[in-house]
Each structure stands twice: as C-alpha cells, then as structure tokens.
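Can you read through this structure? Questions will come right after.
With one protein chain removed, the remaining protein chains of the complex are shown where they sit.
Chains: A, B, C and D, in written order; residue numbering restarts at 1 for each.
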Amino acid sequence: MTEERTGKAVAPASTVDNNVDRMLPQRTLWQRLVTANTFWTGLVLIGLYVVFSVLRPNAFPTLFNFQTLLIEASVLLVLAVGMTFVIITAGIDLSVGSVLVFSGVVAAMVMEGLHGGDATHAGWGTILLGFVLSLAAGAAWGLLNGVLVAVARVPPLIVTLGSFGAALGAAQLLTGGVDVRTVPTALRNTIGFGQTMQIPHLVVVAAVVTLFAAWLLHTTRFGRYTYAIGSNAEAARRAGIAVTRHLVMVYGFVGLLAGLAGFMNLAYFGTTTISGHATDNLNAIAATVLGGTSLFGGVGSVLGTVIGVFIPAVLQKGFVILGVQPFWQPIAVSIVLVAAVWFDQTRRRARERGR
Amino acid sequence: MTEERTGKAVAPASTVDNNVDRMLPQRTLWQRLVTANTFWTGLVLIGLYVVFSVLRPNAFPTLFNFQTLLIEASVLLVLAVGMTFVIITAGIDLSVGSVLVFSGVVAAMVMEGLHGGDATHAGWGTILLGFVLSLAAGAAWGLLNGVLVAVARVPPLIVTLGSFGAALGAAQLLTGGVDVRTVPTALRNTIGFGQTMQIPHLVVVAAVVTLFAAWLLHTTRFGRYTYAIGSNAEAARRAGIAVTRHLVMVYGFVGLLAGLAGFMNLAYFGTTTISGHATDNLNAIAATVLGGTSLFGGVGSVLGTVIGVFIPAVLQKGFVILGVQPFWQPIAVSIVLVAAVWFDQTRRRARERGR
Amino acid sequence: ACGGGTIGEGPEGGQPNKNLVLIPGVKGEPFYISMECGAKKEAAKLGYQLTVQAPDRFEASQQTPIVTGVLATRPGAVLIAPTDDRAMINPMRQVKDAGIHVVEVDTTVTDPSISVSKISSDNEVGGRKAAETLAKLIGERGSVLVLNTKAGTSTTDARARGFEEAIKRYPNITYLGQEYTDNEPARAAQIVSGKLSAHPDLAGVFATNLNTGEGAATGLRNAGRTGEVKLVGFDASPKQVEELRTGGVDALIAQDPAVIGQQGVQQAVAAIEGRPAVPQIQTDLVAITKEDMEKQSRYFYRTEC
Amino acid sequence: MGALLEARNVVKHYGSVEALRGASFEVRAGEVVALIGDNGAGKSTLVKCLSGVEQPDSGEILLDGRRVRLDSPTRARALGIETVYQDLAVAPDLDPAANLFLGRELRRRGLFGWLGMVDKAEMRRRAAEQFQRLGVRVQSLDVPIGSLSGGQRQGVAVTRAVVWANRVVFMDEPTAALGVVQRERVLEVIRRVRDSGIAVVLISHNMPEVQAVADRVEVLRLGRRVARFRAADVTLEELVGAMTGALHQEDAA
Partner (left out) sequence: MGALLEARNVVKHYGSVEALRGASFEVRAGEVVALIGDNGAGKSTLVKCLSGVEQPDSGEILLDGRRVRLDSPTRARALGIETVYQDLAVAPDLDPAANLFLGRELRRRGLFGWLGMVDKAEMRRRAAEQFQRLGVRVQSLDVPIGSLSGGQRQGVAVTRAVVWANRVVFMDEPTAALGVVQRERVLEVIRRVRDSGIAVVLISHNMPEVQAVADRVEVLRLGRRVARFRAADVTLEELVGAMTGALHQEDAA
C-alpha cells in the first residue's frame, strides 16, 4: 500500500449538491413510455395482432373480427379492472365470477317477476330497476368481502373463495339451478348488441368503466391510498389513512363492477349463464398479473390490465381462425402467456440494471 | 414537573441480565400446543365431527363413514401437502390438478400400450413401470414450473396457470380427450380398494406421504430452507442458500406428489378422470391456507394442512348425510370455512396481545 | 376460404364452398368425438372438408368466441351443438346473417329460424328412459338418487328433469332428489358414500354423465355395494361400456352421435348445394344393459375415427 | 409550566412480553426531551402508544393536562402529534413526494379537486422544496423510495414529520442511518422546531448527540422510567449508569 497523505482542501465545493431544479425535471414522454411497465407487454399484444393478420389477412384483420374481439372481452375487462384494484392492495378476489352470476340472477328474476314471468317485453323502467339491483347485489357481496377482509382480518383468498361458493350457491338457490331465460328485448338490442357507428355499445360501457377506473387509480386520492395500502399497510395506517374503510371500499368497488359485469352478461347472452363463470376469477387474475400488477401489492396499472385481457383473447381468436387443433390451443395459449410475462420481466430487469 | 435530582447509584446491578439458562428453557408441551397455530383450527375440526355425530348418531360416527372420509380425502391430501411447501416459499401452484391428470394419463396409456390396449390383467411389473412414469411425469412438470419460476423469474401464478392449461391440453392431446379405460385390476384391488385390518391402503399411502412431508418440512435442512426463502428470499440468498435450486426442487417435489396423486387417482377411480380436476388447485390452496399457512410465505405446517383438508371434507360429508338441500351446501361450507379461519385469526391475535 | 358476399351458394365461380365446421359443446367427450367421426366420414364421402373447433367447457361464454372466430373464416356451413338455448342465439344468428348455413346437432336453441336443420336426441326422453330402466333393475322399490353435474348445464339438467318426472310414477320408489357434483368424480364418490351412510336402503343411482358415473361407480365399489345398488349411466363411452361389461354399471342410456354427425353433414351439404334440407330429425336413444349389450354395440361411442 | 404531553403508568404487553411496565413520560412545549434507554427498554413501544399506533393496556395519556384517548394515528395527527418511526413506516412503492404527502394529499383546485384528484405537480414542487430545506438528498423524485439508500429514506421520513407537526414530534432514532452532514442538519431542524414552540422527543443511542441537542433527558429501563435529568447538568457516566441500572432515581417513576 502506498504511503498515505493527510488530505488537503482543494475546493470549497458546496456541501449540498442537490437543488430543486435537479430533482424536478420530468422525464420525456418517450422515456416514460419505454420505462413504463406496460410497454413491452403492449408490444407483445401488437405483435400477436400483426402475426395473425399476416397469417390470415382475409379473416383476422377485419372490422367484424375486431368488433367481436372487443365485445367478447368486455365483460372480462370490467372484472379485470376491478381485480387490478384489489391486487394492488395485495389482496385477491376469487368471487367475481360468482358475484357476476348472482347479480345477473337477481336482476333477471326481478325483471321477470315484475312482468309475470316473462320479461321479454319489459320497458326501460324495469330495465333500470334491474340495472340498479344488479349493481347493488354486486356491491353488497363486495362489501361483505371487504368487511371480512378488513375488519375481521380473514385472508382475502379464504374470504373470496368462500363467497365464490356462497354467491353461486345463493344464485342457484334463487333460481333452483335453472337459468332465468327471459331478458327484456329492449335491453338486449341496445346494450347487448346495439352499435353506434360500428362501435358496439357493450364495448362503450367497458371502455367507460376502464377509463373511469384508470382515472380513479392514477389521479385520485382513492387510487393513491390503494397503492399505499398495498405497498405497506402499516405505514398507510400510521399515515392516517383509514385502511379498513378503504379496503372495504375497494372490495365493494370490485363487487360493484362484478354486478355491472353481471348485467352486461345478461344483456349480451340473454340468460343468466349460471354454470358458465367458474374460471372468470382466474382469467381476471391472469389478465391483471399479465398486465404487470404485482400479487404482492403496491404496483400495477389499468392500462396493463387492458393489455392483459386482450393478449389471451387475441390468441384464442387467432387460433380458432387459423384452425389450430383444439387440444393444442390451451397449450399454445399457456406458452405465449408465460413467454410474454417472461419477456416483460427480462426487459424490466435489464432496465433496472441500466443496460 | 417536580424538581429533578441528580441520580445516585443504588445497586451494582449486573449490566447483562440475560444468560444462557434464561434463554434456553423449552416451553411445556401444553404451552406449545395451545400456542401452536393449528390448535384452534384443530378444535374446529373436532367440533364439526362431534356435531355431525350427535345429529346423525347412526350414520355419521361409523367406521364405514370414517374410512370413506379418509379415502376420499387421500388424493387431495397429497396435493395439499405439496402445496404447503410451495406456499411457504411464497409461491403458488395452480397446476396440480392438471399435472395429476397428465401423470395419470401417461401411466395409464403406457400400461395399456404394453398390454395391447387392455391393461386390465397387467401384472406388477407393468404397474410398477406405470407408477414410476407417473411420478416422473409429475416431477417433470414440477421441474418445468420450478425452472420458470426460479430461473426465468416469471411469477408463480402465471407459470402454474400456464401449466394448468398446458398439462391438461397435453393430456387431452395424448388421449384425444377420452379417458383411458383400462387400469390393471391388481392395482385397483390393492391400492384402490384394498384394506389391511380395516385400514384402506390408499389412506396408508397418503399418511406415509404426509408424515414424510412433515418430517422433511419440520426437521430437515430442506424444510428450513423452504421457510427461509419464503420469509426473505434475498436474506436466504445472502446466507448462501442456493435459492434457485431449492425453488426448483420444491416445485419439482410438488409435481412429484401430483404425479403420485395421479397414480392414486387412477387406482381409485380405475380411469383417468381427465375433465374432473378443474378445481383441485383451489381446493388444495384453500386447505393449506385454512391450515394456517400464509400466502406471503415463511409460515405454515403440514399438520395444519391435514386439518385444512379434513374440515371441508367432514362438512361436505356431513351435509350429504344430513340431507341438506344441495344449493345450501356450498353456502354452508363457505360460511364455515370463513368462520373457521376468522376464529383462528382472532385467537391468534388475542394470544399475541397476551390475553 | 373463398370469401365474398354470397357464400355457400357458389354462384360466382359455380364452385360451392366445401368447408364445413363442426362446433361441439365441449372438447374431448366421446359423445362429440363419435359425432365428429360420423360427420367426418360423411363429409369425406361427399367431397367436403370438415374441421372441428370446440370450447374447453360446456359454456356459452366459451363457445361464443369460437363461433364468431369460425364466422370470420367464412365456411360453407356450421354444424353446432349450442351450449345454451338462448345465449347462443345471437352468435348463431350472426353466422346465419353472414350467409353461412347453420345446422344444429344434438342440442338446439329456442329460436327455430336460425338453422336449416336440427338433428337432435331428446335428453329429457333419455332421462325418462333412465328412470324406467332403473326402476326395472331395482324391482320398483327402494330409494334412488340423481347425480347431476353443474347446476345450469342444459343437457344434464334435461336428463335429470326427465328422470324425476318419470320416477315419480313409481309409488314404492323414494326419490332422494339430485345432488350436484361440479362435474368432479371425487365429489360424486363422496356423495354416494355419504348417501349410503344416510340411506341404507339406497337401491339405485342415475348418473347424468360420464364423470358422475365414474365417481358413483367408485363410491359403490369402495363401499362394496357394486351390483347391489344399481347404477344407470348416460352415454356409452368405451370406459362406460367397459364398466357395463365388468358390472360396475348396470345400464347405460346411449344416444347415437355418429348418426347425428352423419345426418348433420348431409343436411348441411344439401343446404349448400341448394337442395331442400329436412328441418327436424330425431335420432334414437336406447337403454343398454349387460344382457343386450352385444346386440346394441352399434351404439357404443368411439374415441377415434 | 405544565407538561404538553404526559404519559402516566403506561403498561403494554405483547403476548407474554411486557414491553412497558408502568412507564411515565412527559414533554413540555418548546423543549427537546431525549428519551434514552437500552435496546428493548420499551422506547419505541412508548412512542407508538403516544402516537396512537398501539393501544396501551393501562395507564393514562394527557395532552395539555387533559386525558386523551389516542385510539388511532389519525387521532394523534389531528392533535398535532407527528412521528418518525424507527421502522420508518414509508410506502416503498411510492415516490418521495407521495410519501411526504401520504394521507394529506394536496387536491387540485375546483371540480377536479372536489372529485378527489390530487395535484401531483404541486406536491412534487413542494416536496423538492422541503427536501432542499432539510438537505435531504434524493437523486430523483420519480423513483419509488424503496430503491433509495437507507439514509435517504430516513431523510424523507424526518421531513414528513417535521413538515406536518404542530405540537409534538417524536423522532425514534431519526439519525441512525444518517451521514454526518445530514445528522447535523436534522439536529439543527430539531432545534429550529423546538424554537417554534413545538415539543420534540428524540430517541437516540448517541449520547454526544443527546447532550448536544436535548434540554432534558428521560431514561427508560425495562419498561419503566428510571431517571430524569436536565441535560446541562448530566454527565455521560450518569446517563449510562441510568440506562444500565447502575444508577437509580427513586422519584423518577
């Protein structure tokens, strides 16, 4: 080791080299875009769309196919948007599919009941009542979930697994297990498959919900508290955030969206499809996680979830159009799912390493 | 405020009041029992058993019913025991049901293939080969999961949701979606329905697996690393634990157990039951969490999982015997599930508060 | 595919659209596979091309995207087993509106104007046949149980409904009602053994599909009551036929899926080629017991073509 | 002059552990009290009880001589009590500005604000200002604070407490991870806050620091107050003696 010398002062360099200006500059739009967690997953989605379009130029990139892709994803999108909120709080909601069914059943039965067992020709008053009841039924389950999670402190997985079973059971109990099959024609023709200038109304509803949720999550205090609770619930509590109340509200919101999804489902299918929503929960969770939301909470975005909903939807549709053998389809979808997330993770890690 | 006086020395009290003896005393068995996380859930289980026995003294507390309870829980128990390991590492495995099906299919097809399309009269050589292949097939999926989780760092939920779809797809692809129809009679009669001194062999297999898993988790280095990784993976890595390898092994172990469960399922049903395992994953997760294992990792026990498997099993059986109306059953099961966990949480919190 | 506005009639090039698509209710069920076999054979005979696209589960929400996806490929005709008699109306109408002929096979929707032809077997009749067969097997006395799959599954619900209706006509038979199994054999086995504990006089079980049948057989076998408690299953997949032969099941209600597929293709081709199609065709349903199983072997389902 | 905030005979158990066995404590407006004691003496627990995070099993808490129930952190904050927790209690996924304003977000003006929209730009600006004022160095206001160094995180937590307090600030080892310069700055801030009439409670294991900044010292040992000193009169030996139990004041408890 070389001989050490006692240091000598060379410069009166300021002891504080940070200043407001240095901290403040916003990143450029492009920087923010590329570092956004959703950028690469978004690229995957676009890539898939392009590949299928090239493979089947007559069938895939058509207006009709685009419309049906959007319509068929609408209900799941509404569920997944809600799921994004719960997962950001480090929770989970397995009950969405059952709550959807329950809300649809409540709305359908009331509408039918008001019209003596056949709601086909019911008017807008009835429809509106059905709509409100559907939302109310969904919100009620959601609030129940929220209270059990936040007040009774039962782990969300257990609570919502419970309401997954209970809401479906309740729906079956109400209907005797048989789908309610008369739905107002007015409802079906407007919300179910009405269009305005080639834009399906169901898609409009889903888009409005998504935009609202994005606004709520990314710009409001409600959204910020959602992130804070998922990031460190104890810190949030000490910061004076009413964690319990907020969690109840988040679960209630998800329930409300599931109720809305139930009503949309009713309008679309014209029946309550009781047996058809067993895997909605996993689909919604997969979409959310695929979109970059962390199951450990604190991280996530609505835009990511939108992308996460459409990647499997585009894949499945593409495979059907390509005529891929049915048993290969789930295998191929799984591979692409895992690959997309893996690609995203790799990009993020590379970015964090600064390369 | 009163006038302060400068302190004066009163006693030469030792500056170190801890000593080896004070730190060492083990708690008594009773203390350890009552503070064990599984104590209260265990009480719930016993309580349920007693209640049903009182309600239907002729039908519920019979040897036959006890045996069938155990037999019918065996396959799920093996899955849930594996699940306990993954969840303790803060992971999750949604693929177990599909891996079970895949392993069963591989074993059944090979056994059939060796006997020209009808394995009914196959001998023990064939059965053993089927057994080994079943384990191997399960372990292979598990290792694949593990590599994707630990090496590629894809979130476990996405990885295993992928293999959930892919393993089932692969099983359907192998069989054309049709259950393999012949299973060696020797296998069915020994493992499937055989008994020794009233103890069903299927139960013996599940019990051996459970005991082995409990030993592995609670007394070996492997188990300790499993907890350490779930508790703080970075700390484990810095402590020199080969986190990646260990995670691959844990997922491989779960896959292996799912393979075993697939073989047990084959012996029990005499067919591959391809379409009948869609909710095995949620059932196994629910059992694990009900047994006190935390989804955030680091905490859990095999005994808890055993209790967690039997609470719903006893409930469902009891409701069938009581003749509860079918649609009420899922509702009641859900309520008891949530209530049991809630009760457990409350007890634990009270204990932590020292009351 | 040949695209274009008027599909199937083939007026432009004079060439009819020779692509047919079969959309069964769910993938990988022997019933639908047999149907596929019948359809494929017939299509080949007539010089047509038949592809199959099936949903993962018997659910409208799963089948709908497949229907619209198939629509985008513009085949000449679609043979479909709708999973819901209302929910599938809209997507099927879209197919029809695009000028594609629709043939309903196995199940139908409530709107009769969509398809050119319906070839179906009546599940409710099947349920009734099951009740009669089971009543005979148990000597018209004792308790009987129905194992259903998931509430809201139209086909199995119809079977259970038919069974319930018919079984009530036997005064000495106690109907214990139906239990739902979520289509899991394990759950079915659990219910059967539970019911055996609660009702020692249980004499017969009707299992509405393959998975419930397998679970019920296992439950009975486990309790050592095979053959004593009579089990009637639905469908004649190879596994079930095997069980029938070895005594695990006492009777099966079988449909004739191959014929459904064959007829479906015939009607679709007729429509494409501008000939009149037969609007409604009913196919057979039979009860097969061990005694007459050789005679009825043509009803056994196939697993590959 | 009476005490601003006073705790009397506070008892707090965690399971079988008795963290506080009748601890008393007081602080007056405009003074800096150092709360010292060995590891595990119960300092943090006492702070948590006095900032509404934990509920004592028994004992009373008085603010301005009146009994208060601090049943939530919100309540304590509403009464003007702010705290820098030993474990910091920040949200690691949020950026420094969001953490600074956590629970007190600025809303936009007008309709948007009424709808709950937060004013991110303004919060960023003010946060930068405050960090600047307290000399907290953050290389960027856009990163989640989970990726900052321990010292930087501590700086954010201190800033948060100081900005919002108007009666009492508890600082549980606020300087533990701070560099020499930052530490000086925090001590300076403490003095400044004290001079503005706010009571400051400083927990520290650094005796020179305690002697430099505190007006009074209260010593906790095994969950009880065992000594109180005027900082000007006390020697290092006395402080250490009180903490280790070698020295005992009869009337301190």
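Rule of thumb we're sticking to: a residue touches a chain if its C-beta (ideal position, glycine included) is under 8 Å from a C-beta of that chain, and two chains touch if they have at least 3 such contacts.
On a predicted model such as this, the values are computed, not experimentally measured, just so you know.
A.B. asks: Which listed residue, D:139, D:196 or D:235, touches the chain dropped from view?
C.D. replies: D:139
A.B. asks: Consider the whole complex, including the chain that is not shown, and state which of D:87, D:195 or D:233 touches that chain.
C.D. replies: D:87
A.B. asks: For the chain left off this view, which of B:99, B:241 or B:314 is in contact with it?
C.D. replies: B:241
A.B. asks: Over the whole complex, note the residues of chain D touching the chain we left out.
C.D. replies: Counting only chain D, the missing chain is touched by 14, 17, 37-41, 44, 86-87, 137, 139-140, 147-152, 155, 173, 175-183, 205-208, 239-240, 243-244.
A.B. asks: Across the whole complex, list the residues on chain B that are touched by the chain not included here.
C.D. replies: So the residues of chain B touching the unseen chain are 15-20, 23-24, 26-27, 219-222, 224, 227-228, 230-232, 234-242, 297-299.
The rule we apply is simple: only the chains that are shown with their structure count from here on.
A.B. asks: Between chain A and chain C, what distance separates the C-alpha centroids? Give it in angstrom.
C.D. replies: Those two chain centres are 35 Å apart.
A.B. asks: What is the distance, in whole Å, between the centres of chain A and chain B, each centre taken as the mean of its C-alpha atoms?
C.D. replies: Distance between chain centres: 30 Å.
A.B. asks: If you look at chain C, which of its residues touch at least two other chains?
C.D. replies: 27-28, 151, 180
A.B. asks: Would you pick out the residues of chain A that each touch at least 2 other chains?
C.D. replies: Chain A, residues with two or more chain partners: 172, 177, 278-279, 327, 330.
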